[in-house]
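Sharing a structure with you now.
Now for subunit A:
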Amino acid sequence: MLLPRHILQEFDAALDSLRADVLMMASLTDRNLQNAMRCLLDRDANMCAVTIADEEEIDALEKKVDADGINILLRYQPVASDLRQVISAMKVSSNLERIADQAVKIAERARTLAMGPGLDDAIALGPMFVETITLFRDSVRAYADADVALARTLRPRDREIDEMNRHIARDLTGSMSKNPDGIEDYLHLLFIARYLERVGDHAKNIGEDAVYAAEAEDIRHLKNAFTV
Partner candidate 1 sequence: MINPASLPNTTMDSAPRISQSRIPEPPETLLPQAAPAFKVKQLSLWYGEKQAIKNVTIDIPEKMVTAIIGPSGCGKSTFLRCLNRMHELVPRTRIEGEVLFDGENLYGPGVDPTIIRRRIGMIFQKSNPFPTMSIADNVLVGLRLNGVRKRQILNERLEKSLRMSALWDEVKDDLGKPGMSLSGGQQQRLCIARAIAVEPEVVLMDEPASALDPLATMKIEELIRELCVDYTIIIVTHNMQQAGRCSDRTAFFFMGQLIEFDQTERLFSNPKEKKTEDYITGRFG
Partner candidate 2 sequence: MRGDQHTWRKIKSGAASTASSVAALVVVAPLALVFYHLVVSGIGSINWAFFTNLPKPVGEVGGGMVNAIVGSGELLGLAALIGVPVGVLGGVYLAEYGGARTNSLLRFVADVLNGVPSIIWGVVVYGLVVLRFKSFSALAGGLALGLMMIPLIMRTTEEVLLLVPGGYREAALALGISRWKTIVHIVMKTALKGIVTGILLALARVAGETAPLLFTAFGNRFWNHNLHEPIAALPLQIFTYAISPYDDWHRQAWAGALVLVTMIFVLNALVRFLTRDRAVRIL
């Protein structure tokens, strides 16, 4: 969606820089999620350390996006689509930071798990992880490309992830009762599933922000916001 350039070139540069930072955050978060997944499924303790370290960069970017966003509001008093772009950039960055946070939490628990004996049930989380990461990537693409149709599909998919979480929780609880010794490990897995569900929620939020930025429609908290 290429709009004509602003007369004030600095304004264009500022908006572009803001957008670039958000997309950078997105790709770092993506990498973090992947690393967390590897950490869990491959039992790779190094990856966990990397994930935890990388979060600092994402946090710093979130602060930068917020500060830059406020500066743009102060300096250029944007209106209409420009204003929505800035506001949604700030919101998306906040969501991305939370996702990265969840990734760190997953990595921390995965590291604990990796240090102990393996747990077959960990594999059960694989599909959920894949689904979540795919949802996340689609949400970022919806934001980056202003793809409203794609954004609107995110809510039902997030529901599916919620469903998967419930399913896994049931299974794990079942396994826990059969295997009381491994309760701690099962709890870790439960939490990890929970974190993934959270990531899905945040990804859905990014989709909502994408719709707002593109079409000024606020589709949050509505029951039937999607058209397929």
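In this section, contacts are C-beta pairs under 8 Å (C-beta built on N, C-alpha and C of every residue); 3 or more make two chains touch, one makes a residue touch a chain; residues count from 1.
Criterion applied: all candidates are chains of the complex that A comes from, given by their letters.
The structure displayed is predicted, hence computed values, not measured ones.
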Considering only this complex, which of 1 or 2 touches subunit A? 1
Mind pulling up the subunit A residues that touch candidate 1 in the complex? 3-8, 11, 77-84, 216
